[in-house]
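Here the structure comes first, spelled out in structure tokens, and everything after it is commentary.
Yeah, one chain of the complex is gone here, protein chain that is, but the others are all in their spots.
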Amino acid sequence: MRRVYLDHGATTPVHPEVIEAMVACMRDHFGNPSSVHSFGREAKKLLEDARSNVAKLIGARPEEIIFTSGGTEADNLAIFGVARAMRKKGNHIITSAIEHHAVLDACLALKKEGFEITVLPVDEYGMVKIEDLKAALRPETTLVTIMHANNEVGTIQPIQEITRIVKEHGAIMHTDAVQTAGKIPVDVNDLGVDLLSASSHKIYGPKGVGCLYIRKGTKLFPLTHGGGQERKRRPGTENLPGIVGFGKAAEIMTRDLPEETSRMTKLRNRLIEGLTAIPEVKLNGHSTDRLPINVNVSIRYIEGESLLLMLDMKGIAGSSGSACTSGSLDPSHVLLAMGIPHEIAHGSLRLTLGRDNSEADIDYVLQVVPEIIERLRAMSPLYDRKEAQTCTPIK
Amino acid sequence: MRRVYLDHGATTPVHPEVIEAMVACMRDHFGNPSSVHSFGREAKKLLEDARSNVAKLIGARPEEIIFTSGGTEADNLAIFGVARAMRKKGNHIITSAIEHHAVLDACLALKKEGFEITVLPVDEYGMVKIEDLKAALRPETTLVTIMHANNEVGTIQPIQEITRIVKEHGAIMHTDAVQTAGKIPVDVNDLGVDLLSASSHKIYGPKGVGCLYIRKGTKLFPLTHGGGQERKRRPGTENLPGIVGFGKAAEIMTRDLPEETSRMTKLRNRLIEGLTAIPEVKLNGHSTDRLPINVNVSIRYIEGESLLLMLDMKGIAGSSGSACTSGSLDPSHVLLAMGIPHEIAHGSLRLTLGRDNSEADIDYVLQVVPEIIERLRAMSPLYDRKEAQTCTPIK
Amino acid sequence: MYTDKVMDHFMNPRNVGEIEKPSGVGEVGNPTCGDIMRIYIDVEDDIIKDVKFKTFGCGAAIATSSICTELVIGKSIDEALKLTNEAVAEALDGLPPQKMHCSNLAADALHKAIADYKAKREDSKE
Partner (left out) sequence: MYTDKVMDHFMNPRNVGEIEKPSGVGEVGNPTCGDIMRIYIDVEDDIIKDVKFKTFGCGAAIATSSICTELVIGKSIDEALKLTNEAVAEALDGLPPQKMHCSNLAADALHKAIADYKAKREDSKE
């Protein structure tokens, strides 16, 4: 059966060159980077080479990169780290309603520690409004954390403008760039941010490794304590094979970015066009300020998990904001924050493109999806009601 | 040049079967275990198979294993997690003076949060004394964390007995088994502990992955917040290749443990005999309650880093408790806690054995080390003084 | 995640559709929570002659609806009333725990359809 992976927003296949680099690291340079001997020094060199490659991907200096166990830890380290370090200065933090749970839940946990959290709303396209940010900033605001691009609907925020305002106000700016670093140009100095999270497994590197960019001079408490690794900001023996893999992935992404971005954008636009041509299928998110890999549509009258299962039987892998796929009771907080009603949010479908996708994949998807939608709608008690309303008898 | 790696206490080479399993995982099953589709389900299966293998290594049930980014995170999760979750019940924590920094520094950080910490002393062999523990327990003691075996001197604590006392008292017992799980028999039910930390890269698995065993019913706050992975105790996309590698390593260790333990013990005893035959070289740690892989000696009149460098030039990789090798100003807190004076602690040498070591390696080390010691002593102003005292002129 | 039986009933659902003049109709769930099941029954002499369903929901919701119709066709309404959500899940060789409460409502919809049938019968008797 044809298999078409369209869930690159969830995770990506590991690039063969990345696997090769990791195997070489594990086979030939297994030392502990903290060790004095040659095994250790070889490992240390690999660690620092990877750091340079990751730094280059986001326009940072190597010494501003702290490796973590992924995007989640990077977000938590940034948010807890700055909030606690700056507590004497203020206890107010601003975030947005469409952040990843790694950011939102960290902020909620800080609330229990006595911090005040403002969650900015977004418009129907998933955009934070600058006026809302300006109105929310207070003298005691120490940290603003707003994601670069949303993982579900792909909306890209104007981080440069947001950061300018935040910095003018004297607060610290963090952005979760897990969905952007390696996919669109990201430069910490252009953006102006103080902290930026990235993750390896979204860009053809291994899972379980990420990084936090920390602008020189930014005060931050560590989340965990132990050895002196990573400038005492993140202790523990470094995940060397993972970091080497991340470094290689960053190198490849830096190299291929312009070409891949334009290829993805074309595929994305074809997919959006094809899907939104189906009746009562609507694009979610922004039409232009959007990740090149992201397609997200709402398909009325059907539920996301059953759609995914049927796609899966046809070899197509996607994801949905349906509650059934998240293990929670509510559908995607992102879609709800954009004002999309519950029942429509349940019927959302996210297809996220990657390096391995071809035009033929899009053809296949655009052939299969309408059939499945029809099939599920024929089973749906909501659809017949609607048909009845519009006076089109089903049988 | 012959290369003899004798720093398995710091990290181990990755077993070829482990590399193979990780490559297969990355090449063929790269999905996100949280995804609904077949890519995700395949990944989920690998995750749960690995969990079973790791559980088996320590006699636990799979659902009691939480994967972490290493031993350091497991220690921090256990200590912060329980301390904060039990804070209403009490704010007193007991640990020992020879713990790894991941435990000691986590406890020190808790002190800043208002907890009271008792650090138990150890005897000259690195043993915690049961009477000290009994005397330290208070009604408000919620957590006791004492390591199973020490990473520097290899002393194995009577965790079973310690745990019995702690549990009778109604406190929660954690042990850092990073140096024992996979090296000597470890069974969470025999030991009776509530929490146990282990790490993959000490047992021929990859770096950057570990686990915390959490006995069913043990209350614990998470350290980080985000997705619902690992029963909401440790969010973030799972380090699947790392976890698969850890699982494979655990499987191999479970299989080979008896054989390797007796082989290591023989090599260790030969090495100890050979080294302590050199004048003014003394074994550190316990002579029998000792990790089969651990040799630690103090070599008077010379400093550890220069010894390591000279060994390194001969292809031998070891480690030392010298301040110069740790980046701190003081020599090993473990050796100091055992009552070893500063200047002697600076001259400590740790050689830790592994699967790749042979009798011939020991022969080589026992040939090279005495020459190097002699060379460094000849340069040492302490040695000539001592010679002068004992009336043996140097020239 | 799902058993083979769930996947079979999901991919090849039995008795999808409506009954034109049903003896009873039962519906549970609502679009906000993500699952709606509507069950139509055709009853003759207190024996369920035919059942059809329409379901908006996840794989478990569709599969439980499907098997539920199979389980009760030909049964008396008294027997059908004994059918529990648990029994439906069991007939599918089990459901993932998180699906047991939110998506396993077919028996409830069936019971509602039977209640509807009984109510209508009472009405026509009066």
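As written, the chains take the letters A, B and C, and residue 1 is the first residue of each chain.
Going forward, contacts are C-beta pairs under 8 Å (C-beta built on N, C-alpha and C of every residue); 3 or more make two chains touch, one makes a residue touch a chain.
All values reported here derive from a predicted model rather than from experimental measurement.
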| item | value |
| --- | --- |
| Full-complex contact with the absent chain, from A:10, A:23, A:36 or A:297 | A:36 |
| Of B:302, B:317, B:335 or B:365, the one touching the omitted chain in the full complex | B:302 |
| Chain B residues that touch the omitted chain in the full complex | 301-303, 305-306, 309-310, 313, 322-324, 327, 329, 331, 342-343, 346, 378-384, 394-395 |
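Just so we're on the same page, only the chains that are shown with their structure count from here on.
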| item | value |
| --- | --- |
| Cα-centroid distance, chain A relative to chain C, in whole angstrom | 40 |
| For chain B paired with chain C, centre-to-centre distance based on mean C-alpha positions, whole Å | 57 |
| Intercentroid distance (Cα basis), chain B paired with chain A, Å | 35 |
| Junction residues of chain C, two or more chains touched | none |
| Sequence positions of chain A contacting 2 or more other chains | 305, 309, 327 |
